[in-house]
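Yeah, one chain of the complex is gone here, protein chain that is, but the others are all in their spots.
So that you can tell them apart, the chains are marked A and B in the order they are listed, and the count of residues begins at 1 in each.
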Amino acid sequence: MYDRGKIIAGLVVFAGLTTLPFWYNIGKARVRPDPRLDTPAIRQMKEKHCIESKRFMIEYHMQMLNGWRNAVVRDYKTTYVSTSGQYFTMSLEDTCFHCHSNEKQFCNQCHSYADVKPYCWECHVKPGEEIAHGQR
Amino acid sequence: MDSDKRRFLRFMGISTGLVIGSGFLGGLSSALRLGTKLGGSALAAQGAVSGSLISSPSALKAGRWAMAIDLRKFKTNDDYRRCIDACDEIHNIPDIPTGQEIKWVWEEPYENAFPEQQNHYLEKGLKDKPILLMCNQCEYPPCVRVCPTGATFKRRDGIVMMDYHRCIGCRYCMAACPYGSRSFNFQDPRPFIKHICPDYPTRTKGVVEKCDFCAERLDKGLLPACVEASNGAMVFGDLDDPNSDIRKLLSKSFSIRRKPELGTQPSIFYIL
Partner (left out) sequence: MIEKAFYGSKKYWAWIVFLFILLGTCFHFYLIQFSEGLTITGMSRNVSWGLYIAQFTYLVGVAASAVMLVIPYYLHHYKAFSRMMILGEFMAIAAVTMCMLFIFVDLGQPMRVMNVLLYPQLHSVMFWDMTVLGGYLVLNLLIGFTTLEAERKAAPPPGWVKPLIYLSVLWAISIHTVTAFLYAGLPGRPYWMSAIMAARFLAGAFCSGPAILLLLVFLAQRFVKYRVGEESIKALAKIVAYAMSANVFFLLLEVFTAFYSRIPDEMNPFKYLFAGLDGHTALRVRAVLRPGLGIASLAILIPPQSRNNTKLLTVALIALVVSTWIDKGFSLIAAGFVPNPFGRITEYLPTFPEIMIALGVYTVGLLILTVLWKVAISVKEKTAA
């Protein structure tokens, strides 16, 4: 075999680079996500439930919000009729944030754990953000 | 090069090509799947239980929304300011002091708003009279025609809408708009918004924006903010309904529109 040294060195570098994520995260314990529901609005609810079942919301909230944004902007449908027959305005600000006013303890818990970065907040105003902005 | 080596290289080349190709196809198909998901029907397709999406029962509906601006009723500076501020506040319009500004509703002197309607002997005071300007919500909008992604589109009720989620920021619509109604977010607008209104999203850098006749308010059953603030100087209604206030007003007053010769059929009428 020609250039044995170069080839082996190259392979080692290649293997090192491709497994970099493992080396990078070694020894770093990731805290298990712990989304919190104790906001003033939720505390006041007699029966604590979201617009759909907990399981559905955990699994499909992203598709649901995606569908909502298109329905509202492109089909001017603004109302969501839940499977239990309740009406909700399809809006982060007017509906979701009413109860989930704790972005850090709720949304970010799983989002940071899964390292997803939804860019909703570039435009949509986070609960409490307008106050922080006003104080600047 | 000997033939073995060549065959090996060819094999490697073909297989790399296949891998890249299939990766691309995979990416494309998942992107397409995402596209259908955006339609909202994917929830059902995935076997997940979910509710239905309907328009609000209180939404205002029309065949073609239009606005008549009665310039006779705009007298003081405050008459204009009220309308402009009402819009700016609820829509989080940033106040950018450079040429890269954002404007939804603003004023221009008559001679700039109607450059083709000029003459040296215009009625006293008309030449410099401020005219309230905004997106004309054209019946045949050039911006919609040129948009490469459908990010700007015309609703069935005539409103020319912006989908800020889809806009790629190519600014072709700005070149196409003959009325200068569109603004581009050259930068993040948030630092330039004095007070952020939490009910309405701000925009992000890199997208185009404009007046949309307060579509979000109409869908809730409210009139556009500027109309509400105008104390009757602006009349909003359905052009397709012969009994609407706007049709009645237009039938008994002399009205003009901006650049009618371009055939875009603006939905904003000015009553002199």
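As a convention for this text, contacts are C-beta pairs under 8 Å (C-beta built on N, C-alpha and C of every residue); 3 or more make two chains touch, one makes a residue touch a chain.
Keep in mind the model is a prediction, meaning the values are calculated, not measured.
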>> Given the contact rule set out at the top, which of the displayed chains would the hidden chain touch in the full complex?
In response: B
> If the hidden chain were put back, which of B:Arg82, B:Lys220 or B:Lys259 would touch it?
Replying inline: B:Lys259
> Which one touches the absent chain: B:Met67, B:Cys177, B:Cys211 or B:Val227?
Replying inline: B:Cys177
> Thinking of the whole complex, not just what is shown, which of B:Asp85, B:Glu101, B:Asp199 or B:Asp245 touches the missing chain?
Replying inline: B:Glu101
>> Can you say which of B:Ile69, B:Cys147 or B:Ile196 touches the chain missing from this structure?
In response: B:Cys147
> Of B:Asn92, B:Asn185, B:Ser230 or B:Ser267, which one is in contact with the hidden chain?
Replying inline: B:Asn185
>> Applying the definition given at the start, please give the residues of chain B touching the unseen chain.
In response: 31-32, 34-35, 98-103, 108, 111-113, 115, 142, 145-151, 166-172, 174-180, 183-188, 205-208, 259, 262-264
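One rule holds in what follows: only the chains that are shown with their structure count from here on.
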> At what distance in angstrom does the C-alpha mean of chain B lie from that of chain A?
Replying inline: 29
>> Looking at the complex, which residues from chain B come into contact with chain A?
In response: 37-43, 46, 48-57, 59, 153, 155, 157, 161, 163-165, 188, 190, 193, 195-204, 215, 219-220
> Residues of chain A touching chain B in their complex?
Replying inline: 51-53, 56, 59-60, 63-64, 66-83, 89-90, 93-94, 119, 122-125, 127, 129-130, 133-134
